[in-house]
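Can you keep this structure in mind? I'll have questions shortly.
Here the complex is missing a single protein chain, while all its other protein chains stay put.
And now, subunit A:
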Amino acid sequence: MGEPHDSFASYPPIDPVNFDLIVLGTGLSESVIAAAASAVGKTVLHLDPNFFYGSHFASLSFHDLTSYLTSPYRPPSAASGDSDYVVVDLLHQSPYSDAEFASRDDESASFLRENSRKFNIDLGGPKALLSADKAIDLLMKSGASQYMEFKGIDECFVYEVNEGLANVPDSRGAIFRDKKLSLKEKNQLMRFFKLVLKHLDDTQEEKISEEDLEIPFVSFLERMKLPPKIKSILLYAIAMVDYDQDNNEVCKDLLKTKDGIDCLAQYSSSVGRFPNAPGALLYPIYGEGELPQAFCRRAAVKGCIYVLRMPVISLLMEKVTGLYKGVRLASGQDLYSSQLILDPSFTVPSPPSLARKDFLSERLQLLSQRDIKGMVARGICITKSSIKPDVSNCSVVYPPRTLYPEQVTSIKALQIGSNLGVCPAGTFILYFSTLCNDANEGKKLLKAAMNALLTLPVSGNSESVPSASDDIKPIAIWSAFYIQKLITSKFEFISSAPTPDGNLNYNDLIDATEKLFGHMYPEEEFFPKATSPEDTKDEDEEEEDSGITLES
């Protein structure tokens, strides 16, 4: 059922055959670059071997998600043909492994099958946007925002040992309203927020010292005498760091005070940026897969040519210099471009070690080494009731050591309900992720996080024993676990786009994408201001019972 286009005749040849840029894969970075390059007048061809947009950032139907994660990509047999260039076959290496699925019972399984297309499940979840983050700015700057709509995430929770879910006090009002904080804690938190606001306010004299800005944020928070609970909320739920900041041996992302302050600033300016968003986080209606599609449409409007279901099978390289010249499509057609961006699933085989030391094999050697920076474990559950009564869409952070003592990374979770157009009425999708060193560790963490809030389906070798409390926890009718390699973007003579990262937001990814664009087109602006004439205001303000016009 997945592929809508079987009945179409095969494509006509692509015309023209020369482009400034060919992009393979429609992930978020690739799509942003296609839009940015098209906006400055580059001729761009954007290809994807899949029948859907988004690559690793897609939102898929139930059926398509499971088959995408499990069925190996079968590259079409290499079309042979004469070329003046050396033809190097592309190698596909899926970033996904260790996928496992479990349904609660046959009834659940058939419900999911029957409603497959009502689901838009994020492949790279959990992901959300902060109202004041870079992704929102980029959506507005590029004009892609006009193709999307968002809703606010209703509540942000932090998981506490023995306490369960507690609200993240992210604003003055929230601190006052909070029922779980003591009066003393409230005062401490208020004082701290005031200090941060003063520091960020250019008209105020009082600043955090340069020295303090360079020390670990965790030490600074201790110096401010903030209790462990508050410290943990600031570090893991607001600054959203991954590793245990109190454990120097395992911490790979020790946050400096100045970066911590920036995170708090971004978070607090996100709260209330859009009056009808209840908190700091937004989520796209129909899922994260709408993001790359919005940028692709932006690119198309500027002349970028789109061809889905079109694998690239090989690269064309110049024999002597080893320079990239073009690509060979599965259709057998050869196309040429000055630059190429590859989806992170694709690479070239490294040349045999005995190969001559020439430019070509040196370049291939460079290209074949992908920048793999660890892995992220992702999990998905589908439930028929919310983890918090009367709350449809919410985020949860499990700080390190809240699930068990050896938990060194925080776990992020996001629950999205049917009012965001991602699942049938009465159901919820929950996403979980954590960084990990190996698949078993990652899955163990996710399972512990899920078990804390849900009753999971029993898979083959489950150790979950039904306990008395199980009957009040929402029942997951389906669960999935998979491991995804973290591949970062890379600029060589051929560029490679990044996979989704372990963060809840897109800040790092947008940074990397802008940097990649800067490398590729040092003389060009990343979405020049006058890209589109939509900055004129009209009667929007009058009909404000729902949407929001934001002046940039």
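Structure notes:
Please note the rule applied: contacts are C-beta pairs under 8 Å (C-beta built on N, C-alpha and C of every residue); 3 or more make two chains touch, one makes a residue touch a chain; residues count from 1.
Here, contacts and distances are computed from a predicted model.
Chosen from "Aspartate--tRNA ligase, cytoplasmic", "Cyclin-dependent kinase E-1", "Ras-related protein Rab7" or "Geranylgeranyl transferase type-2 subunit beta", the protein name that UniProt gives for the omitted chain reads "Ras-related protein Rab7". Of A:His56, A:Lys127 or A:Arg297, it is A:Arg297 that touches the chain left out of the display. When the missing chain is restored to the complex, the residue among A:Ser83, A:Gln146 or A:Gln188 that touches it is A:Gln146. Per the touch definition above, the residue from A:Met310, A:Val348, A:Ile494 or A:Leu516 contacting the chain not shown is A:Met310. Contacts to the hidden chain, counted on subunit A, fall at residues 4-5, 7-8, 11, 14, 52-53, 117-118, 136, 139-140, 143, 145-152, 274, 276-277, 282, 285-286, 289-290, 293-294, 296-297, 300-303, 305-310, 418-421, 425, 532-534, 536, 538, 540, 543, 545-550, 552.
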